[in-house]
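So that we are looking at the same thing, I have put the structure below in structure tokens.
The complex appears here minus one protein chain, its other protein chains still in place.
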């Protein structure tokens, strides 16, 4: 039985056809959650900012057709009010980790929250931020790379987050190797590394046609490559080699 | 004539008496703007989060009494809608520099915006963020220290922002030595340094009774110390020693 | 067959008895190389600086008795001249990665060199430094954690070094989880992670009596814990799950 949940999908929802097509493929290969960006925070105001409400509509359509639970990023209190009860897991991106008013609003709804670590957030700040979501209820944490002095990779993937979060808190910890690397060739080895180190889930960018992706195309892998990663994770799950954490010794969160 | 605008006031508005008292003192010593925090983003959800609407009310009272223009931080779209036309300068703190939806909302109002640099924001990200505020109209930038590997000071004050912003953009650049240092003894030398390097303004935390301040008390100086700094800045302004920038060679912003 | 070389031993050689005792234990559990510090670079000049020449003598004794190849750090040109032909692998610590004159001297001898990444060295600087050792001949690289803004762990272990070094160069890449973590509980999950991601070797601090170690005692594990890690690595080696790198596409080093 698979020990790690797989969240996969394109950086951005680009059309109904695209997201439904990807969802069907992901369903076939046993992915657990479909992710897709409808509201996209972009450094440059001129860049593609996502399809917005239409994007959410297409995601919900893909869910209806495939039955896959969906994950998407929201960025404002109004968006949370509007969609919190329709989305299975609401992602809060690294740019909004310190947006405490947004986190408070999330705590009023019954959605799950995937809280990404800020670009240069300390462990303490990240865990403190999580508590703005109704004391941490239904929060899952996601490491997606931190900022360093070296731009060879987009960010540095801090896998020490896995033992830290598992030993010190009761949270689930997800790893996003795609945003950390900013390239394709690091995704499989880092996914395997995170899995054997005992993470609870992976968030991987995948696209039906990576070279045409509207955003982050350098790091999007194709469905076939994802299948190969998922198969290896399933094999790893069948060994006794995945690191197991003891009952938490220090309870940071109820 | 003073070459540098002085924004001063307490980290948090604590009561009507406190803010009116400080405002009167600041008025006497020739400070240009009164700042005070009503909505306070705090790492720990248990920390004092500011007086909220009451804080704004007291600030407006202090403005009414002293005639000082006011500067305060807002954190949500709803707060902007409610207060943007009553506040002279709305501060966006470093935690919200990447909160693009909030920046877009600000662009719809006629307030000025003081955009603090994110904790680990590159120059490019900071300037790009500013453009979310109606293309950069009425934006002033504020350097408040960046995150480094050394916790001896709270942050590293990056004064190279002054020549960079003055040479590469048409923005005004303010320096906040208080948040960068996290202590009192660095504030005067860093204020003088920023002044002679040609910054447009300073943002300094001051309190009528620093040891009793409800937040950031280690870095709050008293009124008398502020007066001594302001006097030296005025003297510096009367020399020809403050660095002058040429007309911008590269226009990053219309 | 084990796919990963294991270098293990105490931070510092403390006595002949200690290092011989540890060496015998390591031999029993199938460790490939014995490491021990004789010359110790310490931030504080008052801290224990290692046994020096005596330390090397004891290491050589341990090698004679057990047949284990040895790894130790050298810090000066004179030390290299004196010991380069007696030590199997000379470690250059992160503090000396930029010590180019020392690297040049190493290139004149036939020892192997384990070049640790500098505290905040970019990939490019690290690989450039390696070329000072006779163009990179007989160099192995070792990631030991980089400096970040967060002091929760001693350093951030950058496992993306594994795919980077394996794809872009012909070097072997070793991972030192002990120095990165600065604690014991992260060592096993990070060792497994590095192994499955395809590293060539691990460097792990171990002590016969960790609580009495003369340096870095927080991160030293005991022999029994090491045995459990080594056993799991051997099991992983027997699966087909360890990531395999293709023939290098880009040759950075002859």
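When the chains are written out, they are named A, B and C in that same order, and each has its own residue count from 1.
By definition in this document, a contact is a pair of C-beta atoms (placed from the backbone, for glycine too) under 8 Å apart; a residue touches a chain by one contact, two chains touch by 3 or more.
Please read these numbers as outputs of a predicted model, since none were measured by experiment.
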Need the list of shown chains touched by the one chain that isn't shown. A, B, C
Out of B:29, B:69 or B:236, which is the one that touches the chain we can't see? B:236
I'm checking contacts with the chain that's been left out. Which of C:32, C:120 or C:237 qualifies? C:120
Thinking of the whole complex, not just what is shown, which of C:147, C:168 or C:232 touches the missing chain? C:147
Missing-partner contacts on subunit A, residue numbers: 120, 147-149, 151
For subunit B, which positions touch the chain that isn't shown here? 120, 122-124, 146, 148-150, 152-153, 156-160, 162-164, 167, 180-181, 185-186, 188-190, 192-198, 232, 235-236, 239, 241, 243
Tell me which stretches of subunit C touch the chain missing from the display. 41-45, 75-78, 95-96, 98-101, 118-120, 124-125, 128-129, 131-132, 147
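Just so it is clear, only the chains that are shown with their structure count from here on.
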Which chain is most central here if centres come from C-alpha coordinates alone? A
Distance in whole angstrom between the CA centres of subunit B and subunit C is 48
With chain centres taken as the means of their Cα atoms, state the distance from subunit A to subunit C in Å. 34
Centroid from C-alpha atoms only, then distance subunit A to subunit B, rounded to Å. What do you get? 35
Could you check subunit C for residues that touch two or more other chains and list them? 120, 148-149
